[in-house]
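Yeah, one chain of the complex is gone here, protein chain that is, but the others are all in their spots.
Each chain gets a letter, A and B, in the order it is written, and its residues are counted from 1.
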């Protein structure tokens, strides 16, 4: 059959409003802190579009949102969440609590159930009771609170590593000992860095740069953060929860 | 980024359009196909298209380049088209993809600039504002499944700040020291990165112009929808200027030595 003759088998050509922009995000909750991280590469297919496009955003002094998937949807979604949080601040003269932000994100995602924001969200921060928390979402708003979660292109590489190192899956504690329920901040940071260097090695869509946001509960000491390379404080006040970013290079190949 | 704007936003189908000639034999039909498909048809395909746009940062600002061709499928239809346009006093935009959509975007931006001018409030639109506006327009249209079929570079300099960013028909945005749309994303971007990355703050205008010229030449050699006639836009603290069309020097002697295909048998 003549391949140019389409009359015999009509075809529907349709505009596809989505694409995938690669990258990976990850968050881990500690007892009284949380770490939310993402690489900074943005890609489409085999093209690296840019080596620096942030995927992790400070929402309030105790909430950080990581967004992964279709970058245009992600940026628009973050913009709208930030706008809702600003309205909340104007109405109530305080920042929205973390669990409320989590529910807000569910509602906003589900509102687009039949034309979804093609993004995986991970929300990390500090709850009202001072505990570190991580919430993870699917694109249409299903969510749960967890201790750790990886999402994005290298989810299948990073999540099993986290399951093993944080939930101690497939590990036997030494006789007479038990696995710790929460890890200290320096060890969590080491795990995050290892996760991303590992994902960078094995996944072509991960690399270029790493941004790790650390949220510390009120009154928490710096817990080993002092003097760490590439540290920058993002909090607006020093007597509440505090937010820091740590920026690291990842391989660019 | 797919080089063929006709394939953007959908899977490539060689059975359907092996030689990229879709505009002529496969014009979209707006007639109702059956009793159920009445209504506005808005999913579209680009018709008259422009190819790559390149841009880099240099010491004193931004340099952008695009050729003067607007293609009709594989036909080189219009050979004196300006794909780089100034917007306001600090910005240049360059577009690939559908040229009628680009002209529409220009009129949107012109309306915007006039509106800002008439308010006489002491504020001027810079490249950041124009890119944000364009991003919202492009994302808004993709969300209505009625996209403006372009990939656009926005470059400029205002208050000593250089700005260079991309936006396309999906509303995808990003920013970098070197940017290339269309086929240029495959062929020119690696060359640009090798020449510019880490040197954006030291490159002179002459060096930057040479880099772009070399890339435009490589694109003309390799991209069948390109033209050896192009323009360069310069944005520095002294303002925006878009050059007259320049011709690319090319040499095809190497073709003489090629053996083994076509009519040439030994």
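Rule of thumb we're sticking to: a residue touches a chain if its C-beta (ideal position, glycine included) is under 8 Å from a C-beta of that chain, and two chains touch if they have at least 3 such contacts.
Simple rule for what comes next: contacts and distances are computed from a predicted model.
Remark: of the listed names "Metaxin-1", "LADA_0G11298g1_1", "AP complex subunit sigma" or "Proteasome subunit alpha type", the one matching the undisplayed chain in UniProt is "Proteasome subunit alpha type".
Within the full complex, the chain left out of the display is in contact with B. The chain omitted from view is touched by exactly one of B:76, B:114 or B:224, namely B:114. Although one chain is not shown, part of chain B still touches it, namely residues 107, 110-111, 114-115, 117-120.
Here, only the chains that are shown with their structure count from here on.
Centre-to-centre, using mean CA coordinates, chain A is 32 Å away from chain B.
If you check the complex, the residues on chain B that touch chain A are 1, 9-10, 13-18, 25-26, 33, 43-45, 139, 142-143, 145, 147, 166, 170-176, 185-186, 189. Residues of chain A touching chain B in their complex: 3-4, 6, 10-11, 13-19, 21, 42, 44-45, 47, 49-53, 70-72, 75-76, 115.
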